[in-house]
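Shown next, in structure tokens, is the structure this report addresses.
Only one protein chain is missing from this complex, and each of the others stays in its spot.
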Amino acid sequence: MAGHSTYVPASGFERWLDSRLPIMRLMHDTMTTFPTPRNLNIWYTFGGILTFCLAVQIVTGIVLAMHYVPSADLAFNSVEGRIMREVNYGWLIRYIHANGASMFFFAVYIHMFRGLYYGSYKAPREVLWLLGVLIYVLMMATAFFGYVLPWGQMSFWGATVITSLFSALDQVIPHLGSAITTWLWGDFAVGDATLNRFFSLHYLLPFVIAGVVGLHIWALHVPGNNNPLGIDVKGPQDTLPFHPYYTVKDAFYLSLFIMLFAAFVFFAPDFFGNPDNAIQANPLVTPPDIVPEWYLLPFYAMLRSIPQKLIGVLVLVGALLTLAFIPWLDTSKVRSCRFRPLMKQCFWLLVADCVMLGYVGSQSADAALSLGGMQLPLVWLARLGTAYYYGFFWLIMPIVGLIETPKALPESIAKAVLGAKAKA
Amino acid sequence: MATATKPEPTRRDFLYLATGAVGAVGAAFAAWPFIDQMNPTSAVLALASIEVDISSIQLGQQVVFKWRGHPLFVRRRTPKEIAEARAVPVSELIDPVARNANLPDSAPATDANREFKPEWLVLVGVCTHLGCTPTVSTPQSPQGDYGGWLCHCHGSQYDTAGRVRKGPAPQNLAVPPYSFTSDTKIKVG
Partner (left out) sequence: MKIALPLAAVVLGISLCAAASAEDTSAPLPIKHMQWSFDGPFGTYDQASLQRGFQIYKEVCSACHSLNLVAFHDLAAPGGPGFTEAQAKAIAAGYKIPAEPNEQGEIFDAKGNRLTRPGILADHFPPPFPNEQAARLAFGGALPPDLSLIVKARAGGPNYVYSILTGFAQRPPKGFKVLDGKFYNPYFPGRNISMPPPLMDGTVTFSDGTPNNVAQEAHDVVTFLSWASEPNLDQRHRMGLEVMAFLVLLSGLLFLSYRKIWKDEH
């Protein structure tokens, strides 16, 4: 899409097709000759890995839906009895799907932090970043709906807690929040009607994600890839054709990723799971600790760090919305943190902050740390973490961009890459 | 793309070929679980063989059981019905083969080859045309001209041995694999 097409139809049929539906030309220009910066590192392979994850989730999900029964009475048995025991390879397909969700989020977090570190959200890639944020939010919704489907204790109570977030709107307009939660449930509590609609939405959303992924890739192909140096491509000497250079590189790292994936599926399939979800949902008994899946824990910690319900929900929603403003919050002229010494430190602190928030989110609400005899409630750690999260994006990003003196940028990608080689 | 001269093209090609081939083999193996999951589950297979009690079936009566999701006809034939079935020469039949899972494929469609005991006819109640369930003929409510079954979907008729006598069905009603475990019980499948 960038530059003119170099596609030459190889046969009569391709010529015939090309004048009617230039799909081969599209494939050729986007996946074969597409000029790609020659210095993309391992962190740039996660886009391809994420496409793989989406495909795996859709294929395994369609298969599981062939055997799953979205009914409060039968859902648990259809998963734990039929799929896990009776369907041929049902256990394998379910474990791939369940662990696939975790692998998907693992990859998306690397992908997002990579974008943050190398400034991939900056002009001219704002729309690319926004579409990515949209995909991330859709992924969270899909994962949440999916987690409800096995109808275990954690499914049921997770659904209850998350949907009850909307009841905070009661504090804005009386009864509005309760009306919304009742509408979401189709009942006065999470029940059969809720399960059915969540199943329907869980089946629908991945295809919406696939559509937005298409736009995301389109928006990538207009300006082309950013790169670890964060400088623009200046000419053909800076790029390599996508195929075979990046197809083989992506394939190699994808293969390593699948190895990690398979290690969980075959040797620790319940690693990300919760024992309570092996107990059928019981609306009369709440498990002692309601914990969301690990990929939602940082946001869960933020929610719990605020004692006021409505503000807690707003902080949670705001944390996600913040991501959409990043392209305009960063005032720096330089994209890559490689050349931004101060920003680089703030970035790694943000990574540590998210890990810490995740840990706090995994602990029970009243947990405390003992620091040399002093009791430090974890909720204060969560408040500190939440403050840094917001501070990073709304204060550090604009301010550091103005006060920091970036290091000298290299002249071109080709010089930076091949020059280093010449010395070696 | 700075490939200088043409160094060792064969080894290069072989490496790529091998990589692609290994990847393709892996993809093929990975596809199998996704195909096999559509086959009957272990729960379905565990029901593939059933035992039915036939002690309460009266002379001239047919009782229908369910076997592998299909109707299973168990008909206790009257001496008249048996005699009618035995009187038909095999040469007159549309399908001259017994279609009895307990006999070789080539066994002729004599009445004796359609059952273990003359009185008891055990058949899969699926019309061999397009899978409808034929209706049983009784003296009170005759179905078709041969005293056996009539399929209302497309008019196929079967005689008292379950052999097709009038099209469009191409084959006799199938005799499932079964055995008498006692005088009053049969095991099917």
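We just call them A and B in the order they show up, numbering each chain from 1.
Definition applied: contacts are C-beta pairs under 8 Å (C-beta built on N, C-alpha and C of every residue); 3 or more make two chains touch, one makes a residue touch a chain.
Note that the structure is predicted; figures quoted are calculated from it, not measured.
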item	value
Touching the absent chain when the full complex is considered, from A:T181, A:S336 or A:Q363	A:Q363
From B:V22, B:I35 or B:L130, residue that would touch the chain that is not displayed	B:V22
Contact residue for the chain not shown (choose from A:A179, A:L215 or A:A251)	A:A251
From A:P124, A:P174, A:P236 or A:P275, residue that would touch the chain that is not displayed	A:P275
Where the missing chain touches chain B, by residue	2-4, 12, 15-16, 18-19, 22-23, 26, 29, 42-43, 45-47, 50-51, 56
Those residues of chain A which, in the complete complex, touch the missing chain	38, 77, 80-81, 84-85, 91-92, 95, 240, 244-245, 248-249, 251-252, 255-256, 258-259, 262-263, 265-267, 269-270, 275-276, 278-279, 344-349, 351-352, 355-356, 359-360, 363, 367-371, 375-376, 381, 417, 421
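In this text, only the chains that are shown with their structure count from here on.
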item	value
Between chain B and chain A, distance of the C-alpha-averaged centres to the nearest whole Å	51
Partner chain B, residues of chain A touching it in the complex	59, 63, 66-67, 82, 85-90, 92-93, 240-241, 251
Chain A contact footprint on chain B (complex, rising order)	1, 23, 32-34, 36-39, 41-44
